[in-house]
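For reference, the structure I am asking about is given below.
Excluded from the complex is one protein chain; the other protein chains are retained at their positions.
Moving on to chain A:
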């Protein structure tokens, strides 16, 4: 049979080109794989959920609590189908697995990017893959946000409202953009079908295409080699082939990972639609986005209110906080490979302590996002008595500048310490050697 297939599909060529691809042996290289497995789990559970989900915000009688003939209890069809999914055998579990995998996918990709950044793996020739990776991160977040909206409970409704108004805050074209994106004035009759289209067709399509490009480029360019490869065989590719060594490792990782997610999902409930209830004008206390968008939320919470007119366009704090600032932040991340001026191709992952400035800036950047995320908890900080309404913004703004600066210098100090230790080690070794001679 192998011969028969080979005659038609030239599997031996595939084998040489792809299945023999060498994978470096280091645990930090699994982060990208975890992201990939998450995407696969998300697509599988997403298909199952889509089979039972009704993408419509028209009102239907709630079959769980029909009310009376005179006053039927009407809820949006999407919300009703979410209730039905929860009531179905394994239905709630399916939603939980989908939710947790989505969170872990973003987490794994963020840590994956940290690995790439701190070891310099974004350098020539891998700039393009850094940019594709950035797009993957952005589109993954967008997919997650649109997925949030689909159960169309009160939480989703309020989230959607904020997303709509953020889109509408773009000067000049905002109102048109928001209406075109969400099928008319909020909440349009077609808003759920529209967001559903984004979440199950458009965005996953983009994610899959970008993932394919990401991996093809990675196969073409090969992994950056870990430091040990330099010692074993300089300028040679060191690693285990995909078939048959890396595959069992991958399978084990998948099973372990899937097991952890199922364990998570079994014990930690997510987004209880019954608790939030159907869309209403009763606001939800302390509504918050998921952790990876908390920094944008935090910026909005501490930015002072302002608006001014610029050439007929309205620039307000919402646009600056929710669109301009995140664009600048993501722009800085996009620019990372361009700040590197090396002409040589990078073969080996770099030791972060050999590049203290890059390391320091990276840590400072993460601390900045951490401070902004903490700012997202402003109401909690105030009600816990840590801050007061009067000083909260001032304190958080000072922290915005101070904490990243301090962490930069802290990193420099630690790196110096590590270097001093390394140098004294080298001195000792040299002395011993001299004594031996």
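In the analysis below, a contact is a pair of C-beta atoms (placed from the backbone, for glycine too) under 8 Å apart; a residue touches a chain by one contact, two chains touch by 3 or more; residues count from 1.
Operating definition for what follows: contacts and distances are computed from a predicted model.
Not shown: a single chain whose UniProt protein name, out of "Ion-translocating oxidoreductase complex subunit D", "Sodium symporter small subunit domain-containing protein", "GerAB/ArcD/ProY family transporter" or "Ubiquinol-cytochrome c reductase iron-sulfur subunit", is "Ubiquinol-cytochrome c reductase iron-sulfur subunit". From the set A:125, A:184 or A:205, the residue in touch with the chain omitted from the display is A:184, counting the whole complex. When the missing chain is restored to the complex, the residue among A:273, A:300, A:363 or A:399 that touches it is A:300.
The chain that is not drawn here is touched, among residues A:138, A:284 or A:324, by A:284. Listed here are the chain A residues that touch the chain not shown: 158, 161-162, 164-166, 168, 176, 179-181, 183-190, 280-287, 297, 300-301, 303-307, 314, 316-318, 321, 378-379, 382-383, 389.
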